[in-house]
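Shown below is the structure under consideration.
All protein chains but one are shown at their positions in the complex.
Each chain gets a letter, A, B and C, in the order it is written, and its residues are counted from 1.
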């Protein structure tokens, strides 16, 4: 019973079907009919003007998004647990040509307006310091917590005042929308560029870069090609994204993953590091307790000495999640 | 009847089957069972020690390969029609941090030892010039021509003498092997790093970086992650490559593509810019002649004012190729 | 008798005097009184609004200037003999993060509107090619030829039409103004960024970046610091530039250098590769003839098998120049 990572989840049958339907000759790169539909599909989803481009990984989505907001000599304020800081092997430094991540601390890996302002306030010495040009937040955060529309609005107030761009790493954006019960536009808030993840949520290898300033799309297209991310058979990428949007499959699958995590959370309520808001839980477990659970067939990730990370996916079976919740409760 | 690009070809059924068989939980990234098999599979194919990594595009394969051979202040000698020079939007400059392509001219876009030496001989002014550190050749060349094992050996003699690394862009490496009738190892010759393309030859979006100095594999792994090319569900990439190797499917499909081009070549023999050696033909056609063919339902690419490019793929129907050959002969 | 390079010339006594006068405590970096005067001094010289920053080498001046005009994925059209292409060890690739030089050919290393248009016309394949974003020309060219105000206007017409920025490498800008007999503003023409060289013309190690869009100055200030070119005792840089501007010393010295070259040119008239327009001459000389001149005590640079390069400087003695002219005439 696997709770290691939503990266290990299967590809949804509707995604498979769409990919196979796309297996006919069409124009290469993103000139095919399906890729050409993306802008309209995401405009409809968000109820506002935007451009949408497929890309194969969340790291590429984040870094290409940030190229629209940050110059090589600039800085990006992010929480110290952010994926771009901890898990991307310096990819932002590569894509942004040495631009710097400026670290702030936040509860549950969420940035606050105050934390952003504190970083900005420390930049006072002119050309001797890297100037902040953007903020990157993660929806849901690395600890599985969602930013509410109100919290996002407050962050937007600060970034506007400071003249900073706002990027949202939405590797689990669907899980945020599912938890918040709001519209996608509300969950994106004032972000100018969104990495909208689908791979963890039922796609094979397709995420979307959503640019709420569509004038930036050409820049991202150049940079995507230059980074070797423009696939020759892009129709298979577009097919995945369109299948995920069709009938809000993405939202349905995110709800399923959240619900499965919720079943675990019920049994682990007193051990949760943070409240259950998505498909990720961080649960206080000793080494002995971990061994007991593993002996019962549960797989999960050792986060630190005190906690494990438990991740449910769209295809996590409810009975497995319940079983894990009960097993934790029994400890 | 489509002769525009092998990028537009379909995915082979055995590749589909292998991808679907891979759709079960496994370790993420390249820690899955299939990805772990790649080194052995390519070692067997080449009959020598090597490391093999999947990557999603030929541009990324080329650029990541070159990182093992060139420093940021160095240069790569290539033919002026090389894909890395003409078609990758400066990707080598991005991946190699400003390293420079040093252009040479060759007949049919093939480099010769003399052309390489001429470029190297022009670099005499110490730190004021970019030093050549590697050579990149394309097998088959941008004009569809193969380097014979003897030609490769001669190039290797020069690169060894000059202390240059040798990269081979094998976007159509299978077509070269099919034409040459030699082993893959012979077709790779003295190359230290090979971009072995499968996407144009029946895969969906998987090429291989083959490193004949396996000690460089870790470097490429870091750089692949840093470039956002380490997919979380890498098992689908490995599945494609293994399916293509299984029973030498890649060679069978390349032969089919070459043969289809051959059927066109029969009718176009007197109009060929270069001899038929792969799945690409460059055919002398006037604007009026092109219009005639297009009216008959043939699609192809306008190369320059005098020539069109005709590309067959693994799934080109022989009757279509014959029809095009006859149509050209009729002109 | 030295005609190798104007880099080997001495520092003018007025520059020495100004540097020594600057040797008193003042604010570090470019916060000193002298550095703060540069904008006004260059505005007066050019009779138009501009920003001026000191920098220690022509390579840095060129590359930092280009950062205001070109993005990392963009291209710079330049003549194939341009210093940025041939003599800066790939520095533009470093400073511009992999941006590409797009080479054109021109008579005497001068670009023409037609040559610029030809390069631009070849960029038709969207994201697969590096887009041209700027043009860089050299005043005087690598062969010592000046662009007239009319020629510059024609280039400006093309760059405006194509939406390209225009950079001028003015390592020998003073020599151009001295030859053209026009104002500095006329010799800069429609350039948006000018590398105005003083080091070859009597300074020790100070060139100026002149930005005719002063809003770009902050960008260059960040990039200059980031490239390690913001010296802590910047007052010595500013002192050099102000001394060179004082009483148009720069123009006086450039005239002297041009005149010295003219004395050589008189004797070499029938052997000149290009007409005498600055302080550089390219003279047809056989190996035997070179040996004769060297035996007479003249030092110069072997340009190619047929020509030598002869460079006069502000401190070249007229009698030496005359002697060289006569010696050539005698051959």
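What we mean here is this: a residue touches a chain if its C-beta (ideal position, glycine included) is under 8 Å from a C-beta of that chain, and two chains touch if they have at least 3 such contacts.
Being a predicted model, the structure only gives us computed values, none of them experimental.
*Asks:* Have a look at A:13, A:90 or A:318 and name the one touching the chain we're not showing.
*Replies:* The one listed residue touching the chain not shown is A:90.
*Asks:* From the list C:200, C:271 or C:309, pick the residue that touches the absent chain.
*Replies:* Looking across C:200, C:271 or C:309, the contact with the absent chain belongs to C:200.
*Asks:* Spell out the interface residues on chain A facing the chain that's missing from view.
*Replies:* 72-73, 75, 86-90, 92-94, 96-100, 125, 127-130
*Asks:* Mind pulling the chain B residues that touch the left-out chain?
*Replies:* 29, 71-73, 97-98, 126-128, 131, 219, 221-226, 230
*Asks:* Where does chain C touch the missing chain, residue by residue?
*Replies:* Residues in contact with the chain left out: 2, 5, 7-11, 16, 20, 23-29, 55-61, 63, 88-91, 94-95, 199-200, 204-205, 222, 225-233, 236.
Everything that follows uses one rule, which is that only the chains that are shown with their structure count from here on.
*Asks:* I'd like the angle of the rotation relating chain B and chain C after CA superposition, in degrees, nearest 5.
*Replies:* 180
*Asks:* Report same or different for the chain A and chain C interface, where same means the shared residue numbers exceed half of all residue numbers found there.
*Replies:* Mostly the same residues form this interface, as more than half of the numbers used are common to both chains.
*Asks:* If you average the Cα atoms of each chain, whose average lands nearest the overall Cα average?
*Replies:* B
*Asks:* Roughly how far is chain A from chain B, centre to centre by C-alpha average, rounded to an integer in Å?
*Replies:* Here the centre of chain B sits 34 Å away from the centre of chain A.
*Asks:* Centre to centre, by mean C-alpha position, how many angstrom separate chain B and chain C?
*Replies:* About 42 Å separates the centre of chain B from that of chain C.
*Asks:* Can you give the whole-Å distance between the Cα centres of chain A and chain C?
*Replies:* The separation of the two C-alpha centroids amounts to 49 Å.
*Asks:* Show the residues in chain A shared as contacts by 2 or more other chains, in ascending order.
*Replies:* Residues 29, 222, 225-226, 230 of chain A each touch two or more of the other chains.
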